[in-house]
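What follows is a structure written as structure tokens; I'll ask about it next.
Every protein chain of the complex appears in place save one, which is left out.
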Amino acid sequence: MLKSLIAASLSGALLFTSLQANAQWQDTLDKAKGQTVYFNAWGGADNVNDYIRWSAKRIKEKYDVTLKQVKLTDTADAVNRVLAEKAAGKNTQGSIDLIWLNGENFRAMKENKLLYGPFSTQLPNYKKYINEQARESLTHDFGTPVDAMEAPWGMAQVIFMYDTATLKTPPKSIPELLTYAQQHPGRITYPAPPQFLGSTFLKQALYELTTDKSALTKPVSHVDFQAVTAPLWAYLDKLNKVAWRHGKVFPTDATQMIRLLDDQEIDVALSFDISSASVAIQQGNLPDSVRSYVFTKGTIGNTHFLAIPYNSSAKAGAEVVANFMLSPEAQIQKQKPTVWGDLSVLSYAKLSARQQQQFDAIPRGIATLNISELGKTLPEPDTSWVKALENEWLKRYAQ
Amino acid sequence: MLSIKNFSLSLADKALIEALNVNIKNGQVVSLMGPSGIGKSSLLNFLSGTLSSGLNAQGEVYLDQVAIHTKTPQERRVGLLQQTPLLFPHMSILENLSFAIPAKVKKCDRLELAYQALERVGIKDKANATPEQLSGGQQARVALQRTLLSEPGFLLLDEPFSKLDPALRREVRVFVLEEIRKANIPALLVTHDAEDAKAMQGPCIDLAAAH
């Protein structure tokens, strides 16, 4: 009797809290109705822009929220704009409602109190489909605790591309890459740090070369940076000498690397977007003999997020958008290689059988790896490493 | 009738023209001669009310007994013809002519008037031509017609023939005198050329001699 009473009151309390949550979410949906959400997102890729346009259409239909993409060339533009608004004392009615970001931009905005939240863990789809234990990067964005200040959107992992028509066995580790470069001078390169893919390459190389891997999870100030990174610089000294254009110039980003691969100036390109080879083939930017692969010891992976600025004028609308982006419908569409090919952040186990089927049915691009082929994901080192590695690289190779 | 009374002009302390008195009857052309720098152009500027500062000019001007030297340039009803015909190059001849007709005249009447002026010049086939398609003599005549169409109270002629070649000059002189007589207004001609003065068949004032 007592037991059942306790059980009843407990379930009542649970019911009550979930009812309350429902009511809260309903409140958010009501507030969001008719709002316009200005979504500041990097606009350099057509397939991503198209996907956002598709989402905008669905969101308008389902929630009567207007989603407008403000295309950026650099996420820093949006950070600067929020900063300018703060400097001008515009603490409400800001011009940005939602930003696509991760890593350093997130840390900068969070530390300078430019973000609204916590909100992400309260989104219905987050509660329903996200398993925080599945990946560390869901709760620690480049080592910075997410603390519900941003909602996960997709996953990225470093992949490499090569042309099977000209190259039979691509280099599958950082040391092999150097050996290959020495045998084929001028055919290997990497994007110039501080471009994030370039910095990621440094982290990847450091991860494979350093003797003290545990140091990478600590802040740089707590370890002997020179000692930990010495093998990396010794490696790069050798690599740059035989690199593309003698290491005097480096590509600016993944797209340029793909272009160089297509022009046959280089033999291996890297990207943070696992579908980029398939997309490039489809757009006629790579020959269809190009394939993706990852290093045997794994590659660096991370999660990208959606965040709401502290002065957004449509916070409810932005939450509704972030929630929609976490829905199976949106994530399935996003993962289709013909659409975008960006990996889902949802927990497969938490999906219904039908949704699992839908995920399984997603066709793969001819040059896209599946989850098992992607292998081990190496975690991002602590955020403080990025700046330290970039500065050291600039000092050594860019002056 | 245009009367200039007691006109004197000085630059700094140097007197250029002293106590000039001229009366010009309607339809009459009075010629004014003299070397450059004597102040001929300044007299014209004084009459049209556009004398620049720095020159000291005194005197009175009456048009039909009404004092005009106290009036603004636009109220003086002055017509001026210069060395260059200054026809507007971006307008047809007809438009150049009708430009000058006072605004009160109705649209179709304006064209009628302009067309009549064109006939007087004798180039009615050139109504829609642009000024550059006209010869120098034709341009000078159109310029005169244009000035007359603006219904001036008197006419100032500032060496209007000096850019024409001798043969043309004779023709244009005759035309100008005829038209001024037809318009029946007083006119003052400033020139270097004694032939010009003679052809106007009116009194000639030599400023150098008066000096």
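To keep things simple, chains are lettered A and B as they appear, and every chain counts its residues starting from 1.
Going forward, a contact is a pair of C-beta atoms (placed from the backbone, for glycine too) under 8 Å apart; a residue touches a chain by one contact, two chains touch by 3 or more.
In this section, contacts and distances are computed from a predicted model.
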| item | value |
| --- | --- |
| Record-based protein name (UniProt) of the chain missing from this complex, from "Cytochrome c, mono-and diheme variants", "Putative thiamine transport system permease protein", "Hydrogenase maturation factor" or "Radical SAM core domain-containing protein" | "Putative thiamine transport system permease protein" |
| Candidate in contact with the missing chain, chosen from A:136, A:176, A:265 or A:329 | A:265 |
| Residue among B:21, B:58 or B:128 that touches the chain left out of view | B:128 |
| Touching the absent chain when the full complex is considered, from A:124, A:231, A:287 or A:375 | A:287 |
| Touch criterion as defined above, residue of B:11, B:55 or B:91 at the omitted chain | B:91 |
| In chain A, positions touching the absent partner | 38, 40, 42-46, 68, 70-74, 76-77, 79-81, 83-90, 95-96, 103-105, 107-108, 112, 185-187, 192, 194, 244-246, 248-250, 252-253, 255-256, 259-260, 262-265, 283-285, 287, 387, 394-395, 397-399 |
| Chain B residues that touch the omitted chain in the full complex | 48, 50, 73-74, 78-80, 82, 84, 86, 88-92, 94, 99-100, 102-103, 107-108, 111-112, 115, 118, 124-130, 146-147, 149-150 |
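The definition used in the following text is that only the chains that are shown with their structure count from here on.
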| item | value |
| --- | --- |
| Centroid spacing, where centroids are CA-atom means, of chain A and chain B in whole angstrom | 84 |
